[in-house]
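Just dropping this structure here.
Of the protein chains in this complex, one is absent; all others appear in place.
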Amino acid sequence: MYRYDEFDAAFVADRVSAFRDQVSRRLSGDMTEEQFRPHRLMNGLYLQLHAYMLRVAVPYGTLNARQMHKLAHIARVYDKGFGHFTTRQNIQYNWPALSDVPAILDELASVEMHAIQTSGNCIRNVTADHFAGAAADEIEDPRPYAEILRQWSSIHPEFTFLPRKFKIAVNGADWDRAAIQVHDIGYQIVRNEAGEVGFAVYVGGGLGRTPMIARKLRDFLPKADLLAYTQAIVRVYNLEGRRDNKYKARIKILVHEKGVDPMREAVEAEFAAASREFISLPASEIARIKSYFAPPALQARAACDAYEARRQTDPRFAAFAANNVHPHRVAGHGVVTISLKPIGGVPGDATAAQMDAVADLAARYGHDEIRVSHEQNLVLPHVALDDLPAIYDELAANGLATANAGLISDIIACPGLDYCALATARSIPIAQRISERFGEGERARDIGELKIKISGCINACGHHHVGHIGILGLERKGVETYQITLGGSGDETCSLGTLTGPGFSSEEVVDAIERIVNVYMSVRTDRSEDFLAAYRRVGMQPFKEALYETSKGADI
Amino acid sequence: MALWKNGAFVDDAWREIAEGEDPPPAGHVILPLDWWEQERDAFEGSNAPLGLRVAPGVPIERFARDINRFALIELVFPKFGDGRAFSMARLLRERHGFRGELRATGDVLIDQIQMMARCGFDTFQISDATTERLLRERGAPAYKRFYQPGATPEAPVDSRPWARRPG
Partner (left out) sequence: MRAGPMHYAISANRLRDGIVVFLGAGGAWVEQLAQAAAYPEKEQAEAALEGARGDEKRNLVVEAFVFPVRQSPAGLVADHIRDAIRAAGPSVYRDHGKQAETR
């Protein structure tokens, strides 16, 4: 993974000391809240429902063991012993005191981390495929490019006061695990006819109040032009994006209102006119950044006796291996998903002890690599299958061996009204009850791959629009109600879910989900047709009938 | 209102032209763009130094051909969160070769001054009292490490062309 050099370390240290000064000016009364707010947001510090919340950047979701131990330490010393991993591959602390935040930032800086640009109308943490560098279906590791974008966008003098926040994702595999088509810019690594590797460029995707799927601006962008082209897109957006209405300020609205062809013309014209002098990427520099991400030297293993033996004799282990282990590009290895979705638990939360346990496993068996996925799980990307029994036992001892990756109980849920000042309804308790209803056992496995995503307001941090089943919590006359959408997907077949109809009360919503699942089970051709495929084949009607059958009965 | 330039408050040689006023022959007034567009013929043959005030969102193409007629261009930040003038400044400097005084006005706050300077601004009209006080007490922040080229000359760090220091 990327390692800071002196320059990077000093850059972060400068910013931490500036914020330390701002915090002390604020606490001494030398600065009003209004004056301080932009500074605290610049450093990822929000004021939420119960207390401050600090959002720490995990660039493209990659951590090493030392960093994970530090995150655990911060949870223990400055918070209530836990942290929350988010759909932006970041971690949030829910209870830090303002007066402690400079010390927390110092701790983070000591392990090459920070909270810069995790908030505000700037270019946010760049995200990438959480299986990057390990998955069998990858053209190239997207993280070197995400790192270059991260550096270039840090405290950008021109792009720190954009109309609205700006999110970039990079994906390197055929399977889009980074949901690039719902980002402001999505870069998909592709190979052109000449065999060169570059990027297909998508612009103007996003969820929130007006969800939109990105439009393609370019089939192929040479690597050298990554920053120049990004600059062109963001500059057009900065100059032309709407600033009269915060709900219409994202680039998706500009692309929509301007039209994709005029948008492309404007970006290409800006790109053609700008000097490349300092912004073209030299191949040597790309290679140097790439060398930080060199994959560990894994030996292909033909036989995995220890792994096979355990699989034959231990059905729980076998279920874990089947659900939570993804093929690695090197034979005899796997990519292990550590579910942060224990049955009935809070999606994405990990205790300090759990973080330490994962860090130890990564150091011992995982080539010192950990990933945070946008599905709010952790990943050990490079594991020898023969080490899996030992890893599994250690995970189980720490309550981390839930065998539900990709299943119905692997639910994404934003913090919702339990923490978030913007929320209209709770999302976590809904996730907990659905997870309890379906579990991780035979029934969940029989249902197969099913992504449920829950947001506590229209800001859609829980990505509900791209859930196979999406749930949106709203407030109606002071009561929490939940709308359901079906058929969304964030992968390369990206689609937005369709609303089933009127919403459901908190009491009704889990039953409603069960009805939807029952319809799927009855209409699917066989086990190989997953929920999304079945929905796309049969459409909304049978689900609607099952959900609203009583009112239909009354009509007859 | 005070004018910040090169690390100090300085006297302002310029003023905004008043409504209905005829431009003085000696110049040193700042004209709104609309005004200029209507009256530009009246300046045929005049060498009086003139300034131009441009609102955010105005395409530079609208006045690009006249840029060299102006000794000063003033770009407006209506709110600190409205960052359009950052891009306009870079375009004026880097694309249109404007060499005159580039002035930031409006909601100009202490922590933006260095960013503005890196985008090509060289004078800053300060109306925020706290910013003025802090500038007098401690000057503007002066970070020395950047991750991207700006409009000012800065030297690349090692081989990373996007990481830079003041040159």
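Every chain is named by a letter (A and B) in the order it is written, and numbering of its residues begins at 1.
Just so we're on the same page, contacts are C-beta pairs under 8 Å (C-beta built on N, C-alpha and C of every residue); 3 or more make two chains touch, one makes a residue touch a chain.
All values derive from a computational prediction rather than experimental measurement.
*Asks:* By the document's own contact criterion, which visible chains does the hidden chain reach in the full complex?
*Replies:* So, taking every chain into account, the missing one touches A.
*Asks:* Where the complex has a chain not shown, which of A:Tyr145, A:Tyr419, A:Phe438 or A:Phe531 is the residue touching it?
*Replies:* The single option touching the absent chain is A:Tyr419.
*Asks:* Quick one: which of A:Leu98, A:Val260 or A:Ala353 touches the chain that's been left out?
*Replies:* Among A:Leu98, A:Val260 or A:Ala353, only A:Leu98 touches the chain that is not shown.
*Asks:* With respect to the chain omitted from the figure, which of A:Gly83, A:Pro102 or A:Pro429 is a touching residue?
*Replies:* Selected residue, touching the omitted chain: A:Pro429.
*Asks:* What does the interface between chain A and the hidden chain look like in terms of residue numbers?
*Replies:* The missing chain touches chain A at positions 26-29, 33, 47-52, 80, 94-99, 346, 417-419, 423, 426, 428-429, 432, 475, 478-480.
One rule holds in what follows: only the chains that are shown with their structure count from here on.
*Asks:* Distance between chain A and chain B based on Cα centroids, please, to the nearest Å.
*Replies:* Those two chain centres are 39 Å apart.
*Asks:* Could you list, by residue number, the parts of chain A that touch chain B in their complex?
*Replies:* These residues of chain A touch chain B: 5, 7, 10-11, 14, 18, 31, 35, 38-39, 121, 148, 151-162, 227, 235, 238-239, 243, 273-275, 277-282, 284-285, 288.
*Asks:* Spell out the residues on chain B that touch chain A in their complex, using ranges where they run on.
*Replies:* These residues of chain B touch chain A: 57, 80-84, 86-88, 90, 94-95, 111-112, 114-116, 118-119, 130, 141, 143-150, 156-164.
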